[in-house]
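I'd like to ask you about the structure that follows.
All protein chains of the complex are present and in place, except for one that has been dropped.
== subunit A ==
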Amino acid sequence: MLKTRVLMGSMTLALSFAAPLQADTLRLAIMGEPASLDPHKISGTWENDVVGDLFEGLVTEAADGSRIPGVAESWEISDDGTVYTFTLRSDAKWSDGEPVTADDFVFAFQRILDPATAANYAYLLYPIKNAEAAYAGEVETSELGVKAIDATTLQITLERSTPYFLDQLSHYTAYPLPRHIVEEYGNEWSGPDNMVSNGAFQLEDWQSQTRITATRNPNFHDADEVALDEIVYFPIEERNTALNRFRAGEIDIAREFPTQQYKWLQENLPEAVQVAPYLGIYYYAFNARDGHATADPRVREALSLAVRREVITDQILGTGEVPAYSFVPPNVSHYQAPSVDFADLSQDERLERARELLKEAGYGPDNPLELMLRYNTSEDHRKVAIAVAAMWKPLGIEVELYNAEVAVHYADIRQGDFDVARAGWIGDYNDAQNFLSLLESNVSNNYGAYSSPEFDALMSEAANTQDLDERAELMAEAETIALEDSATLPIYYYVSRNLVSPDLVGWETNIEDIHRSRWISFDR
């Protein structure tokens, strides 16, 4: 666009009646059809790609994923870390020219936490005072800790100090909504005919399952620095189709590509392949409920010892994944994950120790350990499961593999019907707490029902600690306990995989794999 603008500026008037210059249009393949464009009705990363271009929260993401002021120009945090007072920029406008006010935020927070909205991601806002109670229908949403002091001052009160709260405000659950439009059109407000947004782009058209078109929002406060004129999002579930369309030049960015093609891509399109560490862990959950062999920490440790992560990442998957020896992925902000103590042992040493542990636990040739390993349908999950079962074989373990589609898999493991189960977690926000909270007692995503009072106590202490270094230490201590207990079997850290046309500039890899189109331009 910069180039286009320069070009346009240098053209003489004689050309002004010629055919219009081709607008800079970014063609982006997203990995699925959005469930909605209403930020309160979505939960997928592909929806985030679109909605994050259309809206802007109090805080927003820079090209490298770091957080920068969005609608909020500045903010003050009370000494106890519970009261945030935001000053909104005076030039924040909706795409119809109306100002974005503090009241629009209050309205949006009240709406998403209203049980009637049935927003499935509302729980991300639970740090806000009374949010959980409001969503459970125990108090009115008007009692939420969010209030508009005046049109440009917003105050948010939290239940307790939450260091990652500012980061969370860039998530779509915390976007403002145009009260005047939502009240006028009800559920129809997010359709192309009605939608008004405050981001760098505005919705132009949505042809279901085909394409979503957004154009530059002239009312965006930073509109002059936005290079693209238009973005077309193509929902393409088939990764091979996205790759073929990328190769044919029909799209400029493909969010995800088929892993089997990684080698080919590295050789043939090295400039386009973008693989980077991603905020996610692929792990096996151990069932710690009574009656399961995996309730015994010695058994869990033996199982963990025998798994050769490097073989899985390098030889079985081979698409850049990183072997995992901790539960929290590396590069998480303000956190240094501990590692299991056997990470440096040789494989023989690990197996020897594993045998000892199993023997101690009462398993051996006379009483072989039998396990049920569940995984959800996917070629990669299948390969990993078979490999892990083979790695356990030298210990005399007999593994029965069960495969089910994703909904059944999670319904089954939720019932506790497994010994070992494939699971994964992609961080909702860049904080170790988001991962470690999965291992707290009585948390719904704690599939294996691991429970450690010491772990819970440390996590609770960390939650009440404002000093970031101290908090990180407490969480690392908690993670050390979980690792010593072999609460789960971490296998690898995810990577993000994108294909990005070399003609583009402003696209930077980052751990959350968030890329807002406002930073992207064509270098031509």
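Basically, a residue touches a chain if its C-beta (ideal position, glycine included) is under 8 Å from a C-beta of that chain, and two chains touch if they have at least 3 such contacts; residues count from 1.
Throughout what follows, contacts and distances are computed from a predicted model.
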Record-based protein name (UniProt) of the chain missing from this complex, from "Acetolactate synthase small subunit", "Oligopeptide ABC transporter permease OppB", "Formylmethanofuran dehydrogenase subunit A" or "Nitrile hydratase subunit beta": "Oligopeptide ABC transporter permease OppB"
Absent-chain contact - pick from A:63, A:77 or A:408: A:408
Omitted-chain contact residue, chosen from A:234, A:363, A:493 or A:519: A:234
From A:102, A:122 or A:253, residue that would touch the chain that is not displayed: A:122
Residues belonging to subunit A that touch the chain removed from view: 33, 35-38, 41, 43, 115-116, 118, 120, 122-123, 135-137, 187, 190-191, 207-211, 234-238, 240-241, 244-245, 247-248, 250, 404-412, 414, 423-425, 444-445, 447
